[in-house]
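Showing subunit A:
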Amino acid sequence: MSIQYYVALAACLFCIGVAGVLTRRNAIIIFMCIELMLNAVNLMLVAFSKMSPAVAAVNSSMGAAGTDAQLFVFFIMVVAAAEVSVGLAIIVMMYRNIHSVDINFLNRLKN
Partner candidate 1 sequence: MSIPYFLLDTQATGTTSDYLPIAIQLIFAVGFVATMMVLTHMFGPKRKTKDKLETFASGIETHGDARQPMAIKYFLVAILFVLFDVEVIFFYPYAVNFKSLGWTGFVEILLFVGFFLVGFIYIIKRGALKWED
Partner candidate 2 sequence: MIALLLILIPLAGGLLTFFTKSERDAKSLSLFTAIITLAVAFAGVYDLLGVEKNTFNTSWLSFIGARFSIGLDGMGKMLCLLTAIAFPLVFGAVYDNTYKKAGTFYGLMLLMQTGLMGVFLATDMLLFYFFWEIVLIPAYFLCSGWGGEKRIAVTFKFFVYTFLGSLLMLVGILYLYYKNPEHSFALQSFYKIRLSAGEENFAFWLFFIAFAIKMPIFPFHTWQPDTYEQAPTAVTMILSGVMVKMGIFAVIRWLVPVFPNATVHFSSLIIILSVTGMLYASLIAIRQDDLKRLIAYSSIAHIGLMCAAIFSNQQVGMQGVIIQMFNHGVNVIGLWIVADAIETQLGTRKFSELGGLAQKAPALAVLLVVMALANIALPLTNAFVGEFMMFNGLFRYNIWMAAISGVSIILAAVYTLNMIQKTFYGNTSIVTDGAVEVSNGVKIMLVILVIVVIVLGVYPQPMLQLTNDAVQAALAGLK
């Protein structure tokens, strides 16, 4: 399969994620949408690392390894994990205080 399918899929996932973040009000769902965005990026990176002509060109001309994007994905996973732990902790903390994960509650801060 050629790369555009992967890129298009990743772009779709990413857009779904962004749309979710912007429209949903439930903190957990927003959070999941963010994770979706990250995974879309992972997919795109992996696709590029295998199939992007630019990557191939750099690899042949610069003598760099083509696996750097795959490595990057690992780091994204790590960071995502760290974010998950912190983010869930924050959401749980908030749930314990206001018994809701609806971010409309956040508007309270404005007053």
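Regarding selection, all candidates are chains of the complex that A comes from, given by their letters.
The rule we apply is simple: a contact is a pair of C-beta atoms (placed from the backbone, for glycine too) under 8 Å apart; a residue touches a chain by one contact, two chains touch by 3 or more; residues count from 1.
This one's a predicted model, so the numbers in the text were calculated from it and none came from an experiment.
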- All of 1 or 2 sit in the same complex as subunit A; which one actually touches it? 1
- What residues on subunit A touch candidate 1, complex-wise? 1-4, 7, 50-54, 56, 74, 77-78, 81-82, 84-85, 88-89, 92, 95-96
